[in-house]
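Right, chain A next:
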Amino acid sequence: MIESNLPALQVVLPLVAAPLCVLLRRGSLAWLVTWSATWATAAISIAILLRVLDAGTISYTFGGWEPPWGIEYRVDIVNAFVLVLVSVIGAIIVPYARRSVGAEIRSEQHYLFWAAYLLCLTGLLGVAITGDAFNVFVFLEISSLATYILIACGQDRRALVASYQYLIMGTIGATFIVIGIGLLYLMTGTLNLADMAQRLSTMPLHRPQLAALAFLTVGISLKLALFPLHLWLPNAYAYAPSVSTAFLSATATKVAVYLLLRFSYSVFGQSHVIENISVEAVILALSVAAIFTASLVAIFQDDVKRMFAYSSVAQIGYITLGISLANQNGLTGGIVHMFNHAVAKGAIFMLLGCVALQIGQPLMAQMAGLAKRMPMTAAGLVVGGLSLIGVPGTVGFISKWYLVVAAIEKGWWWLAALVLISSMLAAIYVWRLIEVCYFREPSPELEAAGEAPLSMLIPAWVLVIGCIYFGLDATMTAGTAASAAQSLLEATR
Partner candidate 1 sequence: MKQAPKSDEHWLARPRTIRQLWIVFIAILVLTVLAQVFIKVKGYFGVDGWFGFGAAFGFLCCAAMVVLAKALGPFLKRDDRYYDD
Partner candidate 2 sequence: MTEWTSPALILLAAAILIGLTRGHLRSAVILVAPLLTLWAIWQVPDGVVGTVRFLDYAIEPVEGSPLRRLFATIFSIMAFTGGLFAFRHARWYELSAAFAYASGAVGVCFAGDLITLFLFWELMALFSTVIVWCGGTPAARKAGIRYAMMHLLGGVILKVGIEGVVVHTGSIDIQPLLATNFDTWMILVGILINAAAPPVSAWLADAYPESSPTGSVFLSAFTTKTAVLALILLFPGEPVLIGVGLYMVMYGIIYALLENDARRILAYSIVNQVGFMVCAVGIGTQMALNGAAAHAFAHIIYKALLFMSAGVVVYRTGKNKCSDLGGLFRTMPLTTICGIVGALSISSFPLTSGFVTKTLISQAAIDQGLVVVYFLLAAASAGVFLHAGIKFPWFVFFQKDSGLRPKDAPWNMAAAMVLFSALCILMGAFPEAFYRLLPYPVDYHAYSPGKVLFYLQLLLFSGLAFFVMLPWLKRTPTISLDTDWLYRVALKKAFSVLADLLGSAQERAQRSVQKLLQTALARIQRHHGPEGVLARTWPTGSMVLWVAIMLASYLILYYLL
């Protein structure tokens, strides 16, 4: 009974838990509810992934209405992977968050924060799991609205402006997506993604299809902060509470990437649209621009959170680069980098949260001598940073390996070289941080500070160890990503 309803529970569980938090009104109780809901959600997502790996695509119909009329949840290996990614990270952050939220957010707002957190998780999971185009929009807005709240909770007043700006941008993005979906609905008469794909493949090319693709691409690009539509991201990540940053950086943009994959491969994969125009070339160019521009900007940041926020823009560039390469290895690289970047950036922002707990907003100068006062935090940051560079033995190496192999397979030496040279830019900003943390005398702010509490360090270090573990043993991540890539590519044939 429960087993057959897992796809529904995946979304319903956090959705129900959110109002429960509001009803309980006590911060600690709300935290407990969140804790149980997220871990249960994570368990469900893993169960779903195992089932998908075992038995292939799962289709779940709501209320017994058969697709394409009813709403269908459709889980194949691609979104099963995304579900696991989002829910596991969402779960790991919760035990960490107790102290961090306690320090950064007023106590009477805690239960609301947790409600927003759960709603955000609901939205992200919903986007990933649903097989219905309009549902995508609704869940996207649920997650976005919750995200604006999560960001606005930041202590710095600039968090409010950042949240407002993100609200404007996010709404425009979501509206573009809904316009795209509307145009597709007008052309095909269906909202079911699979059905839509099938109908598009038999239709001749019409201009509204092109317009739909344009609106969808721009809308999704906005959500995933693809250069040059990334401008909302640095401030949002920099001034949001540490917990929000860690959660959003690891999950929100990844779900948007999933949407890009779903639309450009599954929905438009066989249509005449893709045959006639090359979306790839544009995204490729933007990805490369993102990688270089954002990395360069990151080098000059003094606010460490902002620095890593720009680095996120660059790392998203790698993901979209893999997608735009559109061959087996490129897609594998892109998809596995979704996971790898989520783990590495999640770890980094969680550790920065540890720093923030001790000294407030972490600026470069204040983090001097961090290794002496907070050795575990500093060590974790080093591992996370090395992953961003793509040093062998860390997750970053795996993704870049696939990307470069894909570029070489296409005979694009220049691209392989660019990908690798760009890691040197990452090296500059990471090394700048390492040098400051390890080879300077402790700053006055850090002088009195001690190591962060274990309740924060352990979850962060779970991700840090993940950075190394999945860098050495990539069979699970890269294997799943490879079969996901394969299934996406098969859809385009």
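Inclusion criterion for the candidates: all candidates are chains of the complex that A comes from, given by their letters.
Quick note on the criterion: a contact is a pair of C-beta atoms (placed from the backbone, for glycine too) under 8 Å apart; a residue touches a chain by one contact, two chains touch by 3 or more; residues count from 1.
Everything numeric in this text was worked out from a predicted model, so none of it was measured.
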item: Identity of the candidate that touches chain A (this complex; choices 1 or 2); value: 2
item: Residue numbers on chain A that touch candidate 2, as the complex places them; value: 164-165, 168-169, 172-173, 176, 207, 210-211, 213-215, 217-218, 221-222, 228-229, 231-232, 276-278, 282, 296-297, 300, 386, 389, 391-393, 398, 401-402, 404-405, 408-409, 413, 416-417, 420-421, 423-424, 427-428, 431, 435, 438-439, 472, 474-475, 478
